[in-house]
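Yeah, one chain of the complex is gone here, protein chain that is, but the others are all in their spots.
Right, chain A next:
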Amino acid sequence: MKLFVSEGNPHCVKVLVVLELTGVKCDVQLVNHEDKVVPFLNRPVLPVLLLPSGQHLFSPNAICQYLFEVGGKEASNSSSQFLEWEATELQPVLIQALHMVALQGKTHDAGLVLKGSLSWLEQCLSKRRTQFLTAETVTVADIVLWAAFYPILADPGFSADLGELQLVRDWFERVGLIPACVRASQKVLQGKGLESLKNFLKKQPTPHTQRKDSQPSTNAIETEDLDPAMTEEEIEATAQAWCKGLPDCPDAPQRQHPILPQEGKRNVLVTSALPYVNNVPHLGNIIGCVLSADVFARYGRLRGWNLLYVCGTDEYGTATENKAREEGLTPREICDKYHTVHSAIYKWFQIDFDYFGRTTTDRQTEISQNIFWRLHERGFLLEDTVEQLRCERCQRFLADRFVEGVCPHCRYPEARGDQCDKCGRLINAVELKEPQCKVCGQTPVIRTSKHLFLDLPKLEGDLEQWLERSLSSGDWTPNAKHITHSWIRDGLKPRCITRDLQWGTPVPHPDYREKVFYVWFDAPIGYLSITANYTSQWEKWWKNPQQVELYNFMAKDNVPFHSVVFPCSLLGAQDNYTLVNHLIATEYLNYEDTKFSKSRGVGVFGDMAKDTGIVSDVWRFYLLYMRPEGQDSAFCWADMALKNNSELLNNLGNFINRAGMFVSKFFEGCVPEIVLREEDKCLIAQVCWELKQYIQLLDKVRIRDALKCILNISRHGNQYIQVNEPWKKIKGGDNDRQRAGTVTAVSVNMACLLSVLLEPYMPTVSVTIRAQLQAPACCGSAMLAADGCFLRSLSTGHRIGTVSPLFQKLGSEQIEALRKRFGGQQPEEATHAGEVPIGTASSTAPKATATAEPATNASVSAADPQRATQLAAAVSEQGDKVRALKAQKADKSVITVEVNKLLELKKELALTEGKNPEPSPQKGKKK
């Protein structure tokens, strides 16, 4: 056992007294104040007792209690009560008093600070007839309290103030006579009294005169942003700029289609990955591409950039053909049907596309074939015969997703023909082990077929040159950079661009008449053809890298197609195409503690969001708040309710509503006069700092982080109102009334700023606030110009409209009901920690919503079609056996045993199938 103490540390007095008094054997080591003895504590703390077990005791009182107990004296209720009082009540005032006396020489003030505690102690003593606090002998309570008071009560300057507290003085002297006390105080304070404590006290954080009220529990640890350190001049300048109000500016011009690049403007082209038409997008898809791009596009328009945002459904490919066969429609009919579904969903989510098109158009054929010919003429296409899998029963080549088998790299049993979901590696279908036709389950045969390849190795030099420029000058998310680098590092290989299918853009070359373009080649060209359908002058955007900045939004699984493959197509075409400048890729969004799955009914899909009764703006808010930016994140109902109730309702909504209500109620709806004090200027400077942060972050497409700035502003506002209490001041004299007016006017102007900042995130709420405040139309563009400036947009006398609450509480029952409704039939076993790629332009990347989960639980062999087949065979075999036994009229007990075996097998089979997320083609065979 070892006790660590330091000189001049008042907390060490008590432990040393107790150590001597109890006679417990223990080494004492003298260390410096700054020595960190306890490994898990952030600040150096002393005294510390290292227990025989290796644990550290860092609380002086716990050390004293322990030593007393080891020394054979149990603590009583009443002594533990004194210890608790000492720690919670006395110490905070004591450290403050010590500060005053030793560092500031304010002996008198220190007396006032300690007065309460001393008279409390006097009272306690007066109720007792014992020599010491709790008994006739000294207990741990006496030592702890005596040692706590000692440095200050023993100070000659202070003793006078003990005046009437006769009992305290007697008790203090009585304890002080104990030899152990004398020696310990000598050891720590070295007879220098308070002087010796100076070093220690200087290292302690300055105690507050008033104990700060604990923060309301909400958002106790919300942000990591350091508060801005601003000089007085800066604060003054910000306040002055604010007072000037809005400059004379024309109303923001209406958007005029078609939007085309303009000389001398910042021309920004925004695309989000094209959603694959045959899937209803889930929340992950929405946040991953269209919603993120929408926030950025709205922000860009606010900033006055000349911006075009295009997107559309990606419609070609095998999945559409599959879906068409399933629903008994033609591929075209399927595309029409689902394109409408997509449009409706995005409309509900208020995605403000300039144009939302589709890939199955004539322009698509025209542009893809043009790029194809240019590549062909320039020798960037190779011809090769390919071994391909063909299902003889279905009479077709099994491209991509028509075939499944064991991954040749990681042995994952459900790898698809083009990619393994487990290890993520791209696969050539013929490399699959034990391949099976997805439609009929038959083992396919290998046939050869002639195909065209894009010669990526030949384009690698151009690609690297361009990448170097784009990566260094643009804003690429770290994951996008990383994925791109690893692709290049692994070396590029020729990639096949043709497919033996019908539903696609036909290959114009006469030798490949029966073939279409492979979707990865074709789909990104959709961005161009969709723009071409929007305006015939599309080339002003797409063949204009000098004037246009291109932003691509997508989920991370889509990065290589946008950073390597598609740029190679465009570079090879040598037609001055606009290539991506900023590649913004999100990570994955999980659902609760599992993943989105359409087939199991797990998760919220775009078309269901509106049926939840939760408004679109709140959905947008939560998805953006949880945006998997830099890291994966998870959608969680309880969290959504919490964020709605704490952030939207109690923070943001509460502030804006209060600001407006004060204007209506106390000032007849007119913004009152403003006389700024120092604290108001500080607030304005703080708000301005958050505004600049917001702009800096959104310029770098840090969408989630910028949202925090908005919430910080309203948090500052709430605090400001809380401290200044305008609802009380309005009832006071002229000065108070003027103060109430200033606070109200500053607040309502902050609300106006918030309406502007909210526009990209919650457009409807933004419009509602502006209508409530009757905010001038140009305030947004004025405050968001350049690097941002908080301006007084609502001047004195400005009349606001009718104010009403903006948000509603989400009740726990409502949320619980929703959670159950979208929880699907979760298996009893632990759900797999699977992830879902989000926001994919799915034809160019895996469509994971419908793919199987990793078989992490081998004993249940979840969704393992092979296991299911084996089991089905075993069931039928066992069934035959039972029937045979019955026919032979065998002994009943023998039959029962076999029947039980059969039931077991059936149960296992059901389990295996029940977990299978896809309607398994094997099912048919089992019957």
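Methods note: a contact is a pair of C-beta atoms (placed from the backbone, for glycine too) under 8 Å apart; a residue touches a chain by one contact, two chains touch by 3 or more; residues count from 1.
What we mean here is this: contacts and distances are computed from a predicted model.
Here one chain is missing from view; checked against "GATOR2 complex protein WDR24", "Transcription termination factor 3, mitochondrial", "Mago nashi-like protein" or "GST C-terminal domain-containing protein", UniProt names that protein "GST C-terminal domain-containing protein". One of A:Ala638, A:Val675 or A:Leu903 touches the chain omitted from the figure, and that residue is A:Ala638. The hidden chain makes contact, of the residues A:Gln81, A:Thr768 or A:Gln814, with A:Gln81. Among A:Gln442, A:Asn544 or A:Ser646, only A:Ser646 touches the chain left out of the display. Touching the chain that is not shown, out of A:Tyr66, A:Tyr412 or A:Tyr761: A:Tyr66 (per the contact rule at the top).
On the side of chain A, the interface with the absent chain consists of residues 39-43, 51-53, 55, 57-59, 61-63, 65-66, 69-70, 77-78, 80-81, 83-85, 87-89, 91, 127, 211-215, 217-222, 590, 592-593, 626, 630-634, 636, 638-639, 642, 646, 812, 830-831, 833, using the contact rule stated above.
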